[in-house]
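Next up is a structure, given as structure tokens.
One protein chain omitted, others in place.
Right, subunit A next:
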């Protein structure tokens, strides 16, 4: 019978917490930058000139139909051949942003498309100017419609970011790999790491649900 030995894992728990913090940091930065990219992508895809629309479509299809791991390898191993050398953490962040951008563009586009044309005309009729229309009539309902999809995409991003440890970027999975090569308690290390990822995804969905309840819920008459 195998003797589980969690003691060495918990002795170095601090290093795992640092790793978890790095994962949260990297995912949040990738999310924010990716979201900005998505907004530009969605605007370009809905109202840009034809070449821009085609370029955005190609970007979305290529990213969505190739594995994230290959995208990561591309930015870390293949780009230096073109003269652009990135560190592991930079390549990881870039891959996460580019990946999130493709899914985010589709999500944002669907959100903007969900705003009825009549609403925009109505806003014009009641005398709202362009920015008021954009803010109150288009963006707010669009955000409400896509908020759940965006949050689950974020959690997916955070879990997928564990893969960046294979190009020696520093995150929770990398902290786990280091610890298992020091302690040889592979199974115990990965059990703890998996539990930490699970806790992080539960915590984030809890926080997102709370934010959604106050900021992005539909107004109800009370």
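By our rule, a contact is a pair of C-beta atoms (placed from the backbone, for glycine too) under 8 Å apart; a residue touches a chain by one contact, two chains touch by 3 or more; residues count from 1.
Methods note: contacts and distances are computed from a predicted model.
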According to its UniProt record, what is the protein name of the omitted chain, chosen from "Fumarate reductase", "Amino acid ABC transporter permease", "FAD-linked oxidase" or "NADH dehydrogenase subunit F"? "Amino acid ABC transporter permease"
In the whole complex, not just what's shown, which of A:7, A:62, A:113 or A:126 touches the removed chain? A:62
Touching residues (missing chain, whole complex) on subunit A: 2, 61-62, 64-71, 73-74, 77-78, 80-82, 155, 159-160, 162-163, 165-166, 173, 186-187, 190-191, 193-194, 197-198, 201-202
